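Have a look at this one before I ask anything.
Removed: one protein chain of the complex. Kept in place: all other protein chains.
And then subunit A:
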Amino acid sequence: MSKEFTVLYFASARDATNVQSEKISLPPQSTSISLENLTILLKRRHEKLAPILENSLYAINMEYVENDDQTILVKEGDEVAVIPPVSGG
């Protein structure tokens, strides 16, 4: 059984992917994926998502993370959210 994590898409990101959420398998033989590689993977899956990811943040298990933090790894069972620029209020 492959190890999976979940990705949630909101607002413009959901419009670009046409899905609210999806389960994605970690690369074979790996137990985690870096944010840099996650971005590459998501762009490959969803062409229209590329420009949106440039201006979005990631949240992992409901905590914002810095996109360029190389110490952060997405692991099996994690919930990753693509957070485009917010506009509440």
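In this text, a contact is a pair of C-beta atoms (placed from the backbone, for glycine too) under 8 Å apart; a residue touches a chain by one contact, two chains touch by 3 or more; residues count from 1.
Simple rule for what comes next: contacts and distances are computed from a predicted model.
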{"item": "Undepicted complex member, UniProt protein name, chosen from \"Ras-related protein Rab-17\", \"Molybdopterin synthase catalytic subunit\", \"non-specific serine/threonine protein kinase\" or \"Maternally expressed PAB C-terminal protein\"", "value": "\"Molybdopterin synthase catalytic subunit\""}
{"item": "Contacts of subunit A with the absent chain, listed as residue ranges", "value": "8, 10-12, 14-15, 55-57, 59, 62, 64, 66-68, 81, 83-89"}
